[in-house]
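First the structure, which I've put down as C-alpha cells, then a few questions once you've had a look.
Every protein chain except one is present and positioned as in the full complex.
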Amino acid sequence: MSISVAIAGVTGYAGAELLRLLVAHPAYASGELTIGALAAGSSAGQQLGELLPHLPEFGDRVVVETSAETLGGHDVVFLALPHGHSAALAHELDAEVSIIDCAADFRLRSAAEWEKYYGSPHAGSWVYGLPEMPGHRDAISQTGRVAVPGCFPTGATMALMPAVHAGLIQPNINVVSITGVSGAGKKASVGMLGAETMSNVRAYNTAGKHRHTPEIKQNLGEFIAADIQLSFTPVLAPMPRGILTTATAPLAAGVDAVQARATYEDFYADETFVTVLPEGYQPQTKSVVGSNGVQVQVEVNEDAGLLLVTSAIDNLTKGTAGGAVQCMNLMHGFPETAGLPVAGLAP
Amino acid sequence: MSISVAIAGVTGYAGAELLRLLVAHPAYASGELTIGALAAGSSAGQQLGELLPHLPEFGDRVVVETSAETLGGHDVVFLALPHGHSAALAHELDAEVSIIDCAADFRLRSAAEWEKYYGSPHAGSWVYGLPEMPGHRDAISQTGRVAVPGCFPTGATMALMPAVHAGLIQPNINVVSITGVSGAGKKASVGMLGAETMSNVRAYNTAGKHRHTPEIKQNLGEFIAADIQLSFTPVLAPMPRGILTTATAPLAAGVDAVQARATYEDFYADETFVTVLPEGYQPQTKSVVGSNGVQVQVEVNEDAGLLLVTSAIDNLTKGTAGGAVQCMNLMHGFPETAGLPVAGLAP
Amino acid sequence: MSISVAIAGVTGYAGAELLRLLVAHPAYASGELTIGALAAGSSAGQQLGELLPHLPEFGDRVVVETSAETLGGHDVVFLALPHGHSAALAHELDAEVSIIDCAADFRLRSAAEWEKYYGSPHAGSWVYGLPEMPGHRDAISQTGRVAVPGCFPTGATMALMPAVHAGLIQPNINVVSITGVSGAGKKASVGMLGAETMSNVRAYNTAGKHRHTPEIKQNLGEFIAADIQLSFTPVLAPMPRGILTTATAPLAAGVDAVQARATYEDFYADETFVTVLPEGYQPQTKSVVGSNGVQVQVEVNEDAGLLLVTSAIDNLTKGTAGGAVQCMNLMHGFPETAGLPVAGLAP
Partner (left out) sequence: MSISVAIAGVTGYAGAELLRLLVAHPAYASGELTIGALAAGSSAGQQLGELLPHLPEFGDRVVVETSAETLGGHDVVFLALPHGHSAALAHELDAEVSIIDCAADFRLRSAAEWEKYYGSPHAGSWVYGLPEMPGHRDAISQTGRVAVPGCFPTGATMALMPAVHAGLIQPNINVVSITGVSGAGKKASVGMLGAETMSNVRAYNTAGKHRHTPEIKQNLGEFIAADIQLSFTPVLAPMPRGILTTATAPLAAGVDAVQARATYEDFYADETFVTVLPEGYQPQTKSVVGSNGVQVQVEVNEDAGLLLVTSAIDNLTKGTAGGAVQCMNLMHGFPETAGLPVAGLAP
C-alpha cells in the first residue's frame, strides 16, 4: 500500500524543504510514498529544474496550479502557502485527505488573538503539530488536520516547555530569538537583499508586534493556569537558516541548577530529536542545520535569580517542513523519525 | 605644537583600528598629531605591510617591542593589550604621558568584582572613558589616565542609561547582546575559525559568567541607589563587526511610550554620535560599521509591561578604538568628534 | 569660494556611497564644498533618515525629484542612475555644470559596441574617468564631463594595464572577477535575496555576455595595436562589497618575474591609491573595503607560461563613487586624494 503526497507552494522555502525531505524519506525509496502534485502560484507551468536547482531529481517535473483539482485525490496535502490561503483550499478538499498546514491559519485557538494579530476572520484551529508537547503526539496520530507550529514558537516552546510544565519559573518570560534570513520567505524585497542582510544584525516586529507572540503564549499556557507575561524580540542575523532562542524567567522559589537540569533531561528523555547538551556547552544553529534536531541548554543565573534556557533549531526543518513530515509520519503510521535527520550539516 | 602618539598592541584588532582612525584624524593631516611608536609583542621587527595590509600608508613601518622605552617620550600612549598587561606598563610611564587603556584593567572600581571576574589582583581604577555618561566628559578632559569601556558595556550603557537615569524602569534588567566575531580578538583558535563561525549563531559565557557583567552594573549603578539585577547574555553572530544590544526591564509605574521617547531624545539631544531613531525604525549594526555612531530605539511593550531598548554600535570603533580616540580628543583639546565618522559603511 | 554638489540617485548604493564620501571630504568640513540637491526617483519626498540610516547627519534632508530643475544651478552633478538615464538629463544641464556620470552611458567610444551590449542608441562618449590610465588624469582635469569607469573594468584595467602597456603579455587575456553583491544594485529581486546569496557562489553573464567586456577591451586597447581576445567571467560571492580580479595571459617572449614586478612597481610608483604588494602576499578585498585603494600582485607562472595578476578594489568606492570623487577633485582643483581613504575597513 502506498500513500500519495502533494505539496502546495512547492517553490517557496518551506515547500522546497518539504520536497527535499520527502525525496530522502525511506518510504519514497521503498515505494510506500509517492510524490504527486507539486503546485505553486505564478510559476505554474515551469519546470522545477529552473526553480529549485538543488533538487535535480525533480528537474523535469512541471509545476501545476494550486487548486482543489490538482491537490485533491492525494492522501496527504502539505500546504506551504502565505498566511490566509489555507482555509479556502482546505474546505474544498475531501475529509479523508490529510492536510498538514505550514501556515498560521489554524494555529491559534483564540479568535480574538487571531484577529488582533492577523487582521482577518478566524478560520478555526486544528491539532497543533508539535509532537513533543504532552498529549499532542496522540492527537496528531488521530487527526487528518494538523497546523504545523511557527518557527519561532517551535524554538521557544522547546526551550521553555519543560520549565513551565514543572513549575521551575514564574510566568514572566523574556525571549530573544535570532533567526536566519530564510524565515522571511522567498519574495523580492529591498530590505532582504543580500547587500542589506549580510554583515548585519537587527531586531524587527519588536515590543509585542510579532505574530508568533500569541502562539508562544498559547503553547506555554497549556502547562500553567496563571497569565503569561511574554516579551518576544525577534532578531535577524546574517545566515540562511537557523534560530537560536534565548529565554529567561525568574526562578520559582527553591529551584536550583541541579533540579533544572534533571527536569529537562527527564522531560526530553524519550525524544529522539532533542538533545539536552552537557553542562558547559551551548547550542549552536550550525549543529542542527538541515536536520530535525533541537539542541537545548538550561542554566541557573544565581546572581540574577533567573533560569536561562537556550535552544537551536533549523527554522525550515524542525521549524517548518521537518515538523510537518514528523506529523505526517505519525498520521500515516510511519516511524515518527523516518526521513528526518538528527545530524546537522556542519561546518 | 604637536602631540605624538604611540600604540601598544597595534597588530591586534583594537590597535589596528586605532591606527586606521588616527591616520584619518585631521590633526594628523595638519601635523598637530604625529604617529610615533607602533608596538606589539611577537611581531616586533616585522614590517606593518605584512601584518596590516589594509593600512598601506604604514606598510614600511617596523613594529617595535612593547616596553616603557619604546612607548615613553610620547604625549599619548594607547594600550591595546590583552587584559592584565596594562598595569605594569602604566607604572613605568611618566605621569605626564596620557595613557588610554583599551583593556579592562582599570575599569572596575570594586576590587572584589575585579577579583571575582578576572581572578587576579586589582590594579585600581581610572576615569571611565564614556563621555556620554553624565560627568564623565569633564572628568576625561581633566585626567591623564582613562579606562576605555568594554564593547558590550558601551552598547548596553548607551541603551539603558537614559532609562535608569530618569527612573523609567525597575532595575531588573535583561540584556541580550549580539556581537560580530572580531570581539574575540585576533588569536588563533578552532572555535573562531571561519568554518565554525560562518552561518552560525551561539550564546557564550552565559548566566552571569561574562566579565562585562559587573561593568554594565557599575555603569548603570551611577544613576540609581537600588541594587541592579542583570541578566547578560552575549551571542556570537556571523559578521566581522558590530553589536546589537536588546534590553528589557519592567516599566516604572505610570511610564508610557511618549515619555520614554522624550526622555531618550532629551538625554541624547547634544550628543553628535547618538541617533535616537524615529518611531518604527530599528537600529542595525550595518548603519554604524566603521563609525563612532550609536543608534538607539526605545519602545514600550504594553502587554508585557516592559521597556524595550535596542542599540547598535561597532564593537571596534565606538566600542573600543573610536571611544578611545574620542577620549584623546577631550584630553588634548581637539574637537571631541575630530577624526571620528558618524557615517557607517553600508551596505 | 565654494562649490555646490548635487547627487542624482542618492538612495542607490552608488549615490549613497558618494554622499558618505562627500560628508568626510575636507572641503565639506571647511565650507569649500556644499552638498546641495539629493535627488532620487520613487523616494522623492521622503526623509533621508528613513532611507539611508547609516548617514544620520543627513537624516532630516528631504529627497527631491531627479530633474534638470533640482539638479541645475550646482557646480557639480553626480549622476548615479540606472544605465540609459544620464543622457537626457545631461543634455538639459548647462555646459558649465560639471557632470560626473557613474552609469555606463558615456563610457564606450564605439557606437557599435554600445548598441550590441546595451541595445539602445549610443549617447556618445565622455572623458573616461580613470586617472591612473596614462593621459587620463590631464584629460579629466580639463573637462566638465566625465564617465566614471565600471567596477569590473576598474579592477581589470588596474590589474592588466601595466602589462599591456609594457608588452609583457600577448593580448589573449582571461579575467575572472569575483564581486560582492552590492554590485547588483538596490532593487528587489528573488535572486539577490540574502537567503539566495549567502553561503553561495555562482558565475553570471558568462561567455562574453557581460556589458563590461567591451569596456575592458577599450581600456586595454589604448596600449596595444593588436586585437585583444578577452574572456571575462564575473562571479558573485557572499560579501557586501569588493571585487577580486584574477587575470592571466601568455607571457611575451623573454619576460620573467623580475621584469614583471619591476614594470608594475614603476608604473604605479606615483599612484597614492595603488599598492603593489610585496612578493608572497595576495590582495584581499577586505584590505580595500570602504577605501579608494587598489591592491595588486603580479607573478609569473613558469610552467604554464603565463603572467598572473590579481587586484582588489571596493566596487562601490574605487569602483564607482570613490573614483567619481577622485575625478571631481581633479576637475575642481582639490588635491586628488582629498576625502578618499587609502585605508580599508578590516577586519
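To keep things simple, chains are lettered A, B and C as they appear, and every chain counts its residues starting from 1.
Keep in mind that, in the parts below, contacts are C-beta pairs under 8 Å (C-beta built on N, C-alpha and C of every residue); 3 or more make two chains touch, one makes a residue touch a chain.
Predicted model only: the values in this text are computed from it and were never measured.
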Fill in: From A:Gly49, A:Gly72 or A:Gly221, residue that would touch the chain that is not displayed
A:Gly49
Practice prompt. Check each of A:Ala68, A:Ile224, A:Ala252 or A:Leu345 against the chain that is not shown and name the one that touches it.
Written response: A:Leu345
Worksheet entry | Which residue of C:Ser67, C:Thr233, C:Gln259 or C:Thr337 touches the chain not shown here | C:Thr233
Item to complete: Touching the absent chain in the whole complex: find that residue among C:Val64, C:Val164, C:Leu220 or C:Leu306.
Response: C:Leu306
Fill in: Interface with the unshown chain - residue positions in chain A
13, 16, 20, 23-24, 26, 29, 49-50, 52-57, 59, 182, 186, 198-199, 240-241, 275, 277-278, 281, 284, 286-291, 293, 295, 341-347
Discussion item. For chain C, which positions touch the chain that isn't shown here?
Written reply: 174, 176, 178, 180, 195-196, 198-204, 206-208, 213, 229-231, 233, 235, 237-242, 244, 246, 248, 282-286, 289, 297, 299-306, 308, 310, 312, 347
Fill in: For chain B, residues in touch with the removed chain
13, 180-182, 184, 186-190, 192-199, 238-240
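Methods note: only the chains that are shown with their structure count from here on.
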Fill in: Farthest chain (mean CA position) relative to chain B
A
Worksheet item: In angstrom, rounded to a whole number, how far apart do the mean CA points of chain A and chain B lie?
Response: 38
Worksheet entry | Between chain B and chain C, centroid-to-centroid distance (C-alpha), Å | 34
Worksheet, complete the sentence: Residues of chain C that touch at least two other chains are 13, 182, 186, 198-199, 240
